[in-house]
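Every protein chain but one is kept in place in this view of the complex.
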Amino acid sequence: MCLGIPSKVIEVDPALKTGRIDYLGTKIKTNFALLEDVKVGDWVIVHAGFAISRLDESDALETLDLLREVADKA
Amino acid sequence: MRSMEAFRDRKVVAGLLGEIAERRRGLPAPVRIMEVCGTHTMTIHRHGLKGLLEAAGVEMVSGPGCPVCITPNEIHEAALGLVTGRENTILATFGDMTRVPTRRGSLQAAVPARGSAVRIVYSPDESLALARRNPDKEVVFFGVGFETTIPSIAFVAKAAAAERLANYSVLAALWVIPPPLKAILTAGEVRISGFLYPGHVSAIIGTEPYEFVARDFGLPGAVAGFEPGDILLGILSLLDQIRDGRPRVANEYTRAVRPEGNPVARALMAEMLDPADACWRGLGVIPASGLKLKPGGAAYDAEAKFGLRIEPRPTDLPGCRCGDVLRGVIAPPACPLFGRACRPDSPCGPCMVSFEGACLVHHKYGAARP
Partner (left out) sequence: MTARISLELGSGGKTMRDFIAGTILPAFRNRELAGLLDASHLPGGIAFTTDSYVVDPIVFPGGDIGKLAVNGTVNDLVVSGAVPRFLSLGLILEEGLEAADLDRILRSIRKAADAAGVRIVTGDTKVVRQGQGDRIYINTSGIGAVVAEPNPRRLRPGDRLILTGTLGEHSLAILTARGDFGIEAPVRSDCAPLTFLLPFWKAGALWMRDITRGGLATILTELAEQAPHPLVIEEERIPLSKAVRAAADLLGIDPLYLACEGRAILVVPEKKAASILARIRRHPLGRRAAIIGQVEGKTGRPGELLLRTASGGLRLLEPLTSELLPRIC
């Protein structure tokens, strides 16, 4: 139900609101109609060919730091 | 962020489990967490977390968040009927759907009528493309999903209407997450200490729709992502809420979920869909728990277009206890058919078919003896 992949926007057609994302070097067609103002370079969560949410970089890094702290204590 | 590896790193997981075990020790009662989302169920099992969490004193119970599992037979059979009974009809659907067993077999095993076919699509968009490329065929997108997927289904219905695509329609079974949680809590059958909320459904609906759980039922909840690290962070938050006696809706997936969710997606859903009472396998009819295409979109609603009379019933195939599994009342092994008549290669019900179904997950990934 919730399979969503964090990926980087590499192409956008603003009129059609479609484009492509790159995930670890693999590219796939994606629909951006559910987000506003998607730009090349944005990070998004993709589900079933649609970008459903933006990935916030600072939040991601914060969580990563937290996880690294936990790992260091283990 | 580029690398998900930290989220599933062995040391990270071990460290989080250690913290979980420590915080759990201070708590008196059994701790049973219901993960609502089928993808959480799958991730938990896939990474062996269920056993590791049990060892740390946290029991995980699977909830009704598997859209394939809770869609009644009658809807699957309607889809089957379209592709086997109508010529020149392409039924486009997600992969999982093709293996659901019905009294008339599965879509995958179906022998389509002349000129008809079942086609698996990765995105609902693809079904639109199929319709454009095949003007001589009738294309029906058979879509089942929760709020993560519903906006994209609303999108294709809207696009088809805008293009006046005459050979396209949607057969939809759309489910809304908060109402069944309320139904489970009101029925009082399951004793749970808190909910793990679905990360990507929440990316669409935000955190507000779950507030009633904390406010009216006093139960903790945490929105969590799907990496092992995310899930364990969610559980840590739940333990904190239990310990502090301060139930709320915690967001442990801040990188993808905003409190307000995705307003564009929700606006699209509101534009194209109306709430409807829906019949959930195992749970029965739950008010306003489903969504239907608005009457104005009848031309793109396969039910209206083909005059399908679908009368869903909550009962399963004989002997199947998928309903009880979905409610978290029993664990898969307690079903008399589990592992015997009902196995991945001969499923009796959808819980054994869907990649996220609790029974398939348990059978596939469960309890390898150490």
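What to note about this one:
To keep things simple, chains are lettered A and B as they appear, and every chain counts its residues starting from 1.
Note that in this section a residue touches a chain if its C-beta (ideal position, glycine included) is under 8 Å from a C-beta of that chain, and two chains touch if they have at least 3 such contacts.
What you see is a predicted model, and the numbers here were worked out from it, not measured in a lab.
The chain not shown here is in contact, across the full complex, with A, B. From the set A:V9, A:L35, A:A48 or A:A71, the residue in touch with the chain omitted from the display is A:A48, counting the whole complex. Here the missing chain is touched by one residue of B:G18, B:G51, B:G81 or B:P275, and it is B:G51.
Checked against the full complex, the candidates B:A6, B:I20, B:L130 or B:V144 give a single residue touching the omitted chain, namely B:V144.
Interface note: of B:T41, B:T98 or B:N262, the residue touching the hidden chain in the full complex is B:T98. Within subunit A, the residues in touch with the undisplayed chain are 1-3, 5, 7, 20, 23-29, 46-49. Touching the omitted chain from subunit B are residues 8, 10, 13-14, 45-49, 51-52, 67-68, 94-96, 98-99, 105, 108-111, 120, 122-123, 126, 144-146, 148-149, 228, 344-345, 355-356, 363-370.
Keep this in mind: only the chains that are shown with their structure count from here on.
Between the Cα centres of subunit A and subunit B there is a gap of 21 Å.
Per the touch definition, subunit B reaches subunit A in the complex via residues 1, 4, 6-7, 9, 11-12, 14-16, 18-19, 37-40, 65-67, 94, 122-126, 145-146, 148-149, 151-152, 155, 198-201, 203-204, 226, 229-230, 233, 254-258, 262, 264-265, 268, 356. Contacts from subunit A toward subunit B in the complex involve residues 1-4, 6, 29, 31, 33-36, 43, 45, 47-50, 52-57, 59-64, 66-68, 70-74.
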